[in-house]
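Our next item is chain A:
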Amino acid sequence: MAIETVHSITPALAVLVSMVASVLILAFGKYPNIREGWTFVAAFIKFSLVISMLPLILEGKVITYTVIEMLPNLPIAFKVDAFGILFAITSSFLWIFVSSYSIGYMRTLKEHAQTRYYFCFAIALSSAIGIAFSANLVTLFLFYELLTISTYPLVAHTETSEAISSGRKYLTYLMISGISLLFSILVVYHYTGTTEFSFSGIAGLETLPRTTLYILFITFMVGCAKAAFMPLHAWLPAAMVAPTPVSALLHAVAVVKAGVFTAIRVILYVFGIDLMEISGLWLYMAYFVSITIILASIFAMTQDNLKKRLAYSTVSQLSYVVLGAVLITQHGITGGMLHIPYHGFMKITLFMCAGALIVTAKKENISDMNGIARQMPITMLAFTVGALGMIGMPPAGGYITKWYLLLGAAELDNMILIGVLLISAVLNAAYFFPVIYVAFFKKPDKELTYKEAPLTMLVPLTLTAIISIIIGIWPDAPGMFLDIVNIAVANVTGGGI
Partner candidate 1 sequence: MTGFDLITDHLPVLTVVIPLMAGFLTPIVGWIDRKLCWYWVMLTMFAVLLMTSSNLYTVITSGTIHYHLGGWTPPIGIEYVIDLLNGFVCLIIAFIGLMVGIYSIESIKKELPNKIIPFYSIFLLLITGLMGMTITGDIFNFYVFLEISSLTAYALIAMGDRGDGVVASFNYLIMGTVAASFILLGIGYLYAVTGSLNIADMQGLLPSIYDNKVVLAALAFFMVGFSIKVGLFPLHAWLPDAYTHAPSAASALIAGLMTKVGAYAMIRFMFSVFTPEFVIDMTRMAEILTWAAALAIVVGSVLAIAQSDIKRMLAYSSISQIGYILLGVGLANVIGMQGGLLHILNHSLMKCALFLVAGAIFYRTGIRNLHQFQGLGKKMPVTTTVFLIAALSMIGVPGTVGFTSKWYLALGSINAGQWIFVIVILVSSLLNIVYFWRVFDNIWFGHPHEVEHIKRDEAPLSMLIPMVLLAVLCIFFGLFAYYPLHYVLEPLSNALLGIGVLP
Partner candidate 2 sequence: MSGIIEIIFAEFNYWIYVTLMMIGFYAMIAKKNLIKKVIGANIFQTAIFLFYISLAEVKGGTAPILLHGHDGADAAHKAVSEVIYVNPLPHVLILTAIVVAVSTTAVALALIIKIYEEYGSLEEDVILAYRRQLQPEFSEHARQKQEGEQ
Partner candidate 3 sequence: MKIIALIAVILAGGMLIYAGQDLPAFGDPESPAYQHPIIEHYITHAETESGVGNIVTALLANYRGYDTLGEVTVIFTAGMTVILLLRRREI
């Protein structure tokens, strides 16, 4: 299937927008309104730039742009394909909500160093879009590292010793994984002479000895520690000390999504479906992430801190994405890819609700939240929508991705994987329903009066909850995520839509 390529500077501009914005944010650090204005302007411009590329992608074309030839045969280049734009749309769209939410959150709590905060936020967004549009592993690595560095000040934002040590932990995990990723890239480059992604995997890797291939795969997956696979997940709950919008950024918009995005890029676009199947790597990886799915859900049940519970939930959900990719069936991959935006919308809703609880009710622990729904009904309704989505129940979108994943596993006739998916759904319910129950049905300790979070926070979380429902009800509307995913899947499987 020949794929038409279009040369355009738009992807580079989309990456650059928030870089420019970050400079402006620094320059206007003394004027909060203008500073935050820039954030908004950049968020909208970025989103429109990303969206403007969508029609071409939907026509099945690919947009490329080579920035510079950094080293001979090693360019910094962008290539927008369906999978890339899927992630880019998710990130840039959610950035608008997070920006609005950040303003409410940061101003209500009168946080310090807000200029640094918005600056780093903008850089992190650039990096996320950069990762989405990377045409090769080296460009991806560049933005991957930039993302790590720019989010470190966000994680350590409060500058307490706890925050700093969590930041260190965050950095240690991600830097070690970055080194591992670099090593893998070096190996790929050494053996194939290129690092450019290809729909059928990078040619030349299949000639590698089996052991080398396995080691390479392992170092790659260690390199994707941002995806929080189980032995390498500890940074994610630790990073919960950050302000809540940052958690939302980490979990829904940029960081962990960049991790799973990279993992899928590696699995499908570097190794390729064929090689995954021939080498048997897909099955090992599927079992490996299954362990994460189950264990993380169990860990989540034991957390009383709402944000930590959500963090473990993320660990578990991310592995769904990778599981879908390694199922290497059409349905499985669809489910996995689709889970990136879907999980993004649902998880950001949940986090924004958690943040609203912190800001308005000053409550972080689930055991303190008796009857909180009477005080904050809208917030808790939104939370319920997100939680239902996570469990995989209509109306929110989660059930669609789970359905695809189940279809994929069923196609393979693998009872273990089907079992894992079902058990994890039960476990998800087991750690989300108590929150809903506590909030709605338990008697509050003292009388609560109606008091919602400020509008800048309430509006975005309501909107994301509504969108979560919309993508659940009309998943196959033209130009929606499912459309994009279908093209991406068609690209990698080589089949028609």
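Couple of notes before you dig in:
Heads up, the rule we're going with is that contacts are C-beta pairs under 8 Å (C-beta built on N, C-alpha and C of every residue); 3 or more make two chains touch, one makes a residue touch a chain; residues count from 1.
Quick note on selection: all candidates are chains of the complex that A comes from, given by their letters.
Because the structure is predicted, anything quoted here is derived from the model rather than measured.
For chain A, the touching partner in this complex, chosen from 1, 2 or 3, is 1.
The touching residues of chain A, when paired with candidate 1 in their complex, are 68-72, 74, 76, 116, 138, 141-142, 145-146, 149, 153, 156, 159, 164, 167-168, 171, 175-176, 179, 182-183, 186-187, 189-190.
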